[in-house]
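What follows is a single structure, and I will ask about it in a moment.
As you look at this complex, bear in mind that one protein chain is not there, while each of the others sits in place.
== chain A ==
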Amino acid sequence: MTSGLWELVLKGIWTTVQLLFFSSLVAGAVSFVVGVARTHRLWIVRFLAGFYTEVFRGTSALIMIFWVYFVLPLAFGWQLVPMWAGTLALGLTYGAYGSEIVRGALNSVDPAQKEGGIALSFTPWQRMRLILLPQAVPEMIPPFSNLLIELLKGTALVSVIGMGDLTFSANLVRLALQQSAEIYTYVLLIYFVIAFLLTRVMRGLEKKLKAGVGKAPQHGVGAHELKRAETTGVGGAVS
């Protein structure tokens, strides 16, 4: 591989990292808004949030990307640049998975904590901000860490609509060199390294947040990995 081709790959890595960053911000915002809405006291809010989750978890991320990129411009006249089409599609899809994590963590806070807040006549917003979230957020970190890896893997999908991410650059290198073993091996390794770094960062974050509420992080790989089943599945079939 020549240095020119490596430059292409580096550009691809940069695009992938940018896309990962933006879409994880969107996904994070969506998960909190929808997840909190699913514990709202009005049934219509709960219903709408649940509907959103079912629809966006029910469809495939790749179809979502195609839809945002090809149908949205025709239907509504918005032409999104590929970066934002990818960010939007990935953020909305993975946000739906994330909302389940948020809902689960909020529900798993000891009910006595909420009742304590009511007894102290906190407003619902104060209860959420001062009592529920500080205890729920540290619990969310391990499943969010898994979801972040899934999102990283999801970013590869944007190469299909012609966005120049790491996977796309690999295709270009394959066409240039007429051989694929070397470049695809490198690309897989690069994705693996990014995923490894992300899990390290998230683990550090978990430790910090749990120390804040006086808990030690739990580190059985078993419990850690099992949570992933809940984030990739659909319809809350396994509880």
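Throughout what follows, a residue touches a chain if its C-beta (ideal position, glycine included) is under 8 Å from a C-beta of that chain, and two chains touch if they have at least 3 such contacts; residues count from 1.
By definition in this document, contacts and distances are computed from a predicted model.
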item	value
Chain not displayed: protein name in its UniProt record ("ABC-type branched-subunit amino acid transport system ATPase component", "Aldehyde dehydrogenase (NAD+)", "Ectoine/hydroxyectoine ABC transporter permease subunit EhuD" or "Butirosin biosynthesis protein H, N-terminal")	"Ectoine/hydroxyectoine ABC transporter permease subunit EhuD"
Among A:Q79, A:Q113 or A:Q179, residue touching the chain not depicted	A:Q179
From A:L8, A:A49 or A:V187, residue that would touch the chain that is not displayed	A:V187
Among A:T59, A:Q79 or A:S108, residue touching the chain not depicted	A:T59
Interface residues of chain A (partner: the chain not displayed)	54-55, 57-64, 66-67, 70-71, 74-76, 149, 152-157, 159-160, 167, 170-171, 174, 179-181, 184-185, 187-188, 191-192, 195-196, 222, 225-226, 228-230, 232-238
